[in-house]
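Each remark here refers to the structure printed beneath this line.
For this view, one protein chain was removed and the others were kept in their places.
In this document, chain identifiers A, B and C correspond to the written order of the chains, with residue numbering beginning at 1 in each.
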Amino acid sequence: MSTASRGMDLPAEQAWKLPSRGRVGMLSLIIGESALFTIFVVAYIFYIGKSLTGPTPAQVLEVPILGTICLLSSSFTIWRSEHAIEHGRMRAFAGWLAATILLGVIFMAGTAIEWHKLIVQDGLTIRTNLFGTTFYSLVGLHATHVILGLSMLSVVLVLALLDRFPASQSERFAVIALYWHFVDVVWVVVFTVVYVIGR
Amino acid sequence: MSSEEKNPHASENTGVVALPANTAWPVVLAFGATLCFASLVMNPGVGIAGIVLVVVALVGWVRQIFPHEHHEDVPMVAHATIVTTARTEVGRIQLSEVQRSYLPIESYPIASGIKGGIAGGIAMIFPAVLFGWLTQHSIWYAVNLLGGAGAAYWTNPTTAYIAAFHWSGLWIAVVIHAVICLLVGLLYGALLPMWPRHPILLGGILAPVLWTGVLHSVLWFINPAFANRIAWGWFAASQLFFGIVAGLVVARTGKIQTRQPLPFALRMGIEAKELMSTEQEDEK
Amino acid sequence: MRKNEGGGSVVWGLSQVRQVGRSAVRPVVRPAFRAWLVLAALSIFPGVAAAESASSIPNMMRPEATPAHQIFSLTLFVLLITGAIFAVVAGLLTVAIIRFRSRNSGTTIEPPQIYGSTQVELAWTVVPVLIVAVLFLTTARIIFAIQDAPKPKNALDVTVVGHQFWWEFRYPALGIVTANELHVPVSPVDHPQPTFLKLLSADVIHSFWVPRLAGKTDLIPNHVNTMWIDPHKPGLYLGQCAQFCGAQHAMMLLRVYVDTPTEYAAWVRNQQKPAAQDPTVAAGRTVFETQACMNCHRIAGTAATGTFGPDLTHLMSRSTIASGATTNTPEHLREWIKDPAHYKDGALMPAMQLSDQQLDQVTAYLATLK
Partner (left out) sequence: MSNLQSDLPMPIHGTLESDKARRSSTALLEWLQSWVVTVDHKRLGILYILYSIFFLLVAGAEAIFIRIQLAIPNNHFLTAEVYNRFFTMHGTTMVFLVGMPILFGFANYVVPLQIGARDMAFPRLNALSFWLTAFGGMLLYFSFLGGGLYGAGNAPDVGWFAYAPLTARTFSPGNATDYWALALIVSGFGTLGTAVNIIATIFSMRCRGMTLMRMPLFTWLYLVVSGLTLVTITPLTAAQFMLLIDRYLGGHFFDTQAGGSALVWVHFFWIFGHPEVYVLVLPAFAIANEIIPVFSRKAIFGYPAMVAASVGIMFVSLGVWAHHMFTVGMTSVTNAFFVLSTMLVGIPTGIKIFNWIATIWGGRVRFQTPMLFCLGFLYQFLIAGLTGIMLSVAPMDWQLHNSYFVIAHFHYVLVGAIVFCIFAGLYYWYPKATGRMMSERLGKWHFWLFVIGFHITFDTMHFLGILGMPRSIYTYQPDRGWNTLNMVVSIGGFIQGIAVLIFAYNFIVSYFRGDVAGDDPWDAWTLEWTTTSPPPVYNFGEEPEVRSRRPLWDLKHPHDTDWEYEG
C-alpha cells in the first residue's frame, strides 16, 4: 500500500485491474507441470549410466534434429497466429495455426519413427534396462503433452475453419498458446538431458 | 480476456445476477477419469466405459463454455445488511493523538544496527588477532580456532597446526564472524531504543558480559576444541570491544520518528499498565 | 587413542568425541552442569527413573556405547535449550491469556489497536537465528564425530544383511555366519575394540536399531551403509527393525550380546566348528536334506546350503527362533516348523506339511545343533 493512497478514497474511475483468470490459471498449471517434469528429468539424470545391461544411449540414440527444429519453430508460428487473431485477421490465424499443427505432427512422426527403430531394431523397450525405463517415460510424458496440445489446437483449427472461432476468443487462444510454448520449452530441457548430457 | 470476461459474474441489470449454470459434466468427467484409472485394477471394460464418459463429458463441457459460458440468472433478493457492533468505542493509548499505531515513537533506523554490527565486528578483530600474536605468535591462531577447530571438522588438531594458515579455517571463520556480528548488530539496533538510557552501558558492557557468561558455560559442549584453547579474558575483552563500538555506532545514529508514541512498556507489548488504566477510565 | 584421566573415558581416535563431564580440562564446571542437565531431563521424563533397573528396555537415555552416549549428551543439551524456549514462550502466552481475558461480556469498548512493531519483531527474529546457530554448530560437531569416526585397526567387521523378517550376521574375517543374535566383544573404555557394521539388504529397506548402543541406520538394497558400536559393558542389548518392511516387521527383533573377551573367544570357536553330527538323529537329518528345508537353510557340513533363510549350523546356540518371536526350545521349534504362522503369520517360511513323525525327527536333529 503506497503512502499516497492512504486515507484517500479510492477514486471511482480509477481502474481496478486484475490479471486474467485464464492466464493465471494456466501459469499455475504450468508451475505444477514443471514440478512433474522435474521429477522425471531428475530420475533420468540420476540413472544415466546406471543400467546393468545394454543398449546404452550412445549405441542407439540418434539426435532428432528435424523434429526439434520443427517443434521449436512451431512456437514462432503459434505466436504469429496469436498475433493474427488479436488483430482479427482470421485467415492468417487459421494458416499459422495449421502450420503449427503440421510442425507438431512432424515432430510426433519423428518420435514414432525413432521409437519404432529403437523397439524393433535395437530391442530397447521400457523393460530392457534403466535407460529404456527412464527414456520412454520422460520422452513419452512429453509426447503426451504434445498430443494433448495438438488435440486442443486441432479443435480450434476445425472451429476456425467452420468460422465458429471468432476473434473475440483471442484471449482463450492465448491461454492455449501459453501451454504450447510451455511444451516447447520442456522439449528444450528434455532434449538437452536425453540427447546431449545423457548420450 | 475480453471485457465481459473480466467479471464473469457481473449483473447485467439490477435485480438479477448471472451465475454459472449448474452442470453435470464435471462429475461425469471425474467419474469417467476415475474409471479409466480403476480399469488397471479391474478390467478393460471399465476403462472403455471410462473413456466414453470422458469424451462425452469433454464435449459437453466445451459446449457449456464455448463460445460463451452458460449462465443462469438468479434473482437478487433485497437484503439490507447492516453492519453494526456493540463495541462502539475504541480504547486509546493516551500518550498521543494517534491512538493506534506502530511502536516505538522514535527509533534507530535498522541500517544503524547493521552499521554497528559491521563496525563492532571489525573492531573485534584487533584484540582477537593480538591474542593470537601474543600467545602463539600467529595472527591465524584465533581465526583457525573459530573456523577450523571450531566448525570445520579438523580431527585432533595440534596447536602448531591451528597456528598455521588454512584457507578453510579462514573462510569458515569469516562467514561465522560476519553472520553473527551482523545479527547481533541488528539486535542492538532493535533493542537499544527500548532501553532509552545508557545505551553504551547496556549494549556495550552488560550484554557482552552476559553473552560471555552464557558462552562460558555452554561452549565446552558446543565446541570442545574451541573451548579447550580459549582464553576467556581475551574473549571477554573482544566481546566488550564489539559491544562498545557497536553500541556507540548505533547510539550515534540519529533516531527516526516512527508513528509510535509509546513508552518502553507498551513498545515491548509486555507491560500494559498505562494501557489498562486508560481502558478502565474509558470503561467508566 | 588417548587416555583421559578426568573421567576414565577413552575415545579412540577422536579428540572431539568427549562425553559430558569426562574431560580433564574443566572438571569443576562440567559435572555440575551435567547434573543440572540430567535433572532437567529427569524432571520432564519420569519414565527414565522408573525404568532405570530393567535392562531389557531399549532406552536411549541409558547409553552404553560411545555413539549412543554422544547422542544422549546432545539430547540433554537440546532438551535444555528447547525447555527454556518452552518456558519463556508458554509463560508469555499464559500470562497474556490470563491477564487479557475479557472480564466484562457486555463491554462496549474495543481495546487499543496495535498493528505491530518493527523493533520487537526484529528482535524476536534475530534471537531465534542465534539459537539456531548455536544448535547447528553443536549438532554438526556430533554428526561429524559419529559419522566420520575413523576405523581403528583392531575393529571387528560384521556384515549385517536384512531379510524379510530376520537378520543375517556375517563375520568375514572369522568365517562365521549366524542370524538374529549378534555377538560382539565388549569395548572397554581403556582398550577400545569397536565393531564396524556393514549394512546390506537382501530385499526391502530395514533399519538396524539398538537404542542403547547407537542410533539407527537403514539397510537398503543396492546401497551399502556402515555404522559402528563400542559397547562398554557386557550384557544383552535389545533392538529391532525400525523401518516398516512388510507383514512381520514387528517380529524382526534384534539381540546384541556383548561378550567378555573369554566368552566371545569361546563363542567364536564354537561357531567356527562344522555342525554336530549325531548318528542318533540321522533320520531327522535325512528329513531335513530330502524335504525343502535345505533349499533355504544352510547347515555347514551337510548337503543343506540354502541362503534364503537363517544359517542353522549352530541353531541351538541361539536363545530365540523366528527372529525373536519365541524362545528356542524343542517344543517351540517343533511348533514353528509345523506351522510358522502360529508364531509369525506372514513369515516367508512355508508350513512344510510334515507328518508328526517327520516333525519329531527333524526337531530332534535340529536340537543337536549346538
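By definition in this document, contacts are C-beta pairs under 8 Å (C-beta built on N, C-alpha and C of every residue); 3 or more make two chains touch, one makes a residue touch a chain.
Everything numeric here is computed off the predicted structure, so don't read it as measured data.
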For the chain not shown, touching visible partners are A, B, C
Which of C:W209, C:Y264 or C:F288 sits in contact with the chain that's absent?
C:W209
Looking at C:P221, C:P274 or C:P330, which residue reaches the missing chain?
C:P221
Which residue among B:M76, B:A111 or B:L134 touches the omitted chain?
B:M76
Could I get the residues of chain B that touch the absent chain, sorted low to high?
8-9, 17, 19-27, 29-31, 33-34, 37-38, 40-43, 61, 64-65, 74-79, 81, 83-88, 90, 98-101, 153, 266, 269-270, 272, 275
Chain C residues touching the omitted chain (full complex):
45, 47-48, 51, 54, 56-61, 68, 70-71, 74-75, 78-79, 82, 85-86, 89-90, 92-93, 96-97, 100-102, 105, 107, 110-117, 120-121, 124-125, 128-129, 132, 135-136, 139-140, 142-144, 146-148, 164, 199, 203-205, 207, 209, 211, 214-218, 220-226, 238-251, 253, 324, 345-346
Which chain A residues touch the hidden chain?
1, 3, 6-7, 9-10, 16, 18-21, 24-25, 28-29, 31-36, 38-40, 43, 46-47, 50-52, 126-127, 129-130, 133-134, 137, 141
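Methods note: only the chains that are shown with their structure count from here on.
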Averaged over CA atoms, how far is the centre of chain A from the centre of chain B? Could you give it in whole Å?
38
The distance between the C-alpha centres of chain B and chain C, rounded to whole Å, is 39
Centre to centre, by mean C-alpha position, how many angstrom separate chain A and chain C?
51
At least two other chains touched by the same residue of chain A: list those residues.
none
Footprint of chain B on chain A - complex, ascending
18, 20-22, 155, 164-166, 168-169, 171-172
Over in the complex, which chain B residues touch chain A? Could you list them?
1-2, 5-6, 8, 62, 67
Within the complex, which stretch of chain B touches chain C?
86-93, 99-104, 107, 110, 113, 150-151, 153, 155-157, 179-180, 183-184, 186-187, 189-191, 193-194, 217-218, 220-225, 227-228, 258, 260, 266-269, 272, 275, 278-279, 282-283
